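As you look at this complex, bear in mind that one protein chain is not there, while each of the others sits in place.
Naming follows writing order (A and B), and every chain is counted from residue 1.
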Amino acid sequence: MSIIPRIRVAEVHKSFGSLEVLRGVSFDVHRGNVVSVIGASGSGKSTLLRCVNYLERPNVGEVYLEGEPLGSRPDASGRRRPRSLAEINCLRRELGVVFQQYNLWPHMTVLGNVVEAPIRVRKLRRDEAIAIGEECLRRVQLIDKASEYPARLSGGQQQRAAIARALAMRPKAMLFDEPTSSLDPELTDEVLGVMRELAADGTTMIVVTHEMAFAREVSDRVIFLHDGLIEEEGPPEALFEAATSERLRKFLAKYRK
Amino acid sequence: MSMGNWERLVWNQRDALIAGFAVTVEVCVIAFAAAIVGGLILCLVRLYVAPLRPIAIVLIEFFRDTPIFVQLMWVSYVWPELFGFPGSFFSAGWLALGLQSSGYLAETFRTGIEGVPRGQREAAFSAGMSPAQTFSRIVMPQVVLATAPSIVNQFTVIVKSSTLVSVITVPDLMSQSQRLVNIWYEPIEILTTTAGIYILFVFLVSSAGKFLADHLRRRYGLVAYS
Partner (left out) sequence: MSDSLKQALDLSLFWEYRGILLQGLVFNALVFLCAAVLALSAGLGAALMRVNHFFPTRLIGTLHVELFRNAPDYIMLVWVHFVLPLLIGIVIRRRVEFHPFVSAVIALGLVYSGYFAETFRAGIEAIPLGNLDAARAFGMSERLILWRIMLPQVVRRMLPEALNQFVSLFKATTIVSLIAVPDLMYAVSMVTQQEMRPLPLYTGAALTYFLIILMFASGVRAFSERWRRKILA
């Protein structure tokens, strides 16, 4: 009996003009699993993540969310035709995204940020959304900052707020795009701590990161991306301790200080 | 509205329109020169001549805040009796335009001067330069470069406002085209062409200004004030 993976990335290619950034990437993420994506800058990690929720549309290939292709759907006669932006928007609700730059909306309070999408997109009632929002803020230990504006929060607090915002939509999976890369070293721990807890709670996660210790500790699978292709993938012990690819070993050596 | 009509009403009258355009340019250029001179004087008095500062501030505010049309009427009909000048409507035209813009330019220059980092002056003094030398060799060149785009922009403002001098019977482009409309009673071709000429002229000047601003930013790394 095969279980349908929560997310399946199938032969995704993505080019920007003449530059081919992703050259055929495929992998599965099963429910409750954490997949880390590591690689050098320019390897296509961020583009890959942006393709998963169709912020970038793959040129070739498809992304499946619980078996349902994001890019197309069957029409009345059963043929497949491309999804419109509005339809993709519908599916995006199921994927929570945490960006490197947090991207909190500066003109709303923390709580305002967290409840905006649940109210406007999931059409929840305001009190329902606030209840969920406060629960998420408690989960990331930020409930005392609920009525603050993002500008008054530290980087680590802003990123935790962004995580709460994504969680409030109750997504089927969480996507993290280098969530700690913009943070001062002292602040990365608070964010990684939250992410560890999420993983322990069984959240399905794809994490693009430079934090090797974190990837090793928390992931079920690690993918090493190089030049738009998966160079090596497997359980963390296999990659971190017994890497078969020369490039991967060189890459990891830089972090082994 | 056919081509024949346009030919008859506009092209055949082009001499009058060209003469009007020449007067417009004349008024604008003189007003522009007056505005720069006036603006500089007002700015320098405001910044460096302490006893006259309040007067300078009031004048700057007055020239900036009073609408151009009102200033034009006031300068044309009241000043000759009050002060004995301006002697002609043409002078009244460029004087009013120049005064209004001098108010804006005074503030532009002030922002520019105050925007030159203090350290530059200190470096010049430490090298033994006098205040006058510092001002003319260090401060003003930077002010000119930084404010050039705003100054060019002020010229476009003058061009746009110059249409009003037709009201005090200066024979500019606007005045000529209105005269033609009154003769032929067919406003469409004439007024549309006139509007097109003004729009094109202003567009060209402001494009030149943008080009200048880009060039200055690339060459000197200065940010243009507005």
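One rule holds in what follows: a residue touches a chain if its C-beta (ideal position, glycine included) is under 8 Å from a C-beta of that chain, and two chains touch if they have at least 3 such contacts.
Remember, it's a predicted structure, so these values are computed and weren't measured experimentally.
Participant: Please provide the labels of all shown chains that the missing chain touches.
Facilitator: The omitted chain makes contact with A, B across the full complex.
Participant: Which listed residue, B:Trp11, B:Tyr48, B:Phe203 or B:Tyr220, touches the chain dropped from view?
Facilitator: For the chain that is not drawn, the touching residue is B:Phe203.
Participant: Which residue, B:Ile18, B:Val37 or B:Val70, contacts the hidden chain when the whole complex is considered?
Facilitator: B:Val70
Participant: For the chain left out of this view, which of B:Thr147, B:Ser161 or B:Gln176 touches it?
Facilitator: With B:Thr147, B:Ser161 or B:Gln176 as choices, the missing chain is touched by B:Ser161.
Participant: Footprint of the hidden chain on subunit A, which residues?
Facilitator: Within subunit A, the residues touching the omitted chain are 53, 55, 85-86, 89-93, 95, 97, 99, 101-107, 116-117, 120-121, 151-152, 162, 165-166, 169.
Participant: May I ask you to list the residues on subunit B that touch the chain which is not drawn?
Facilitator: Interface residues of subunit B facing the absent chain: 1, 61-62, 64-71, 73-74, 77-78, 81-84, 156, 159-164, 166-167, 174, 178, 181, 187-188, 191-192, 194-195, 198-200, 202-203, 206.
FYI, only the chains that are shown with their structure count from here on.
Participant: So how far apart, in whole Å, are subunit A and subunit B when each is placed at the average of its C-alpha atoms?
Facilitator: That gives a centre separation of 56 Å.
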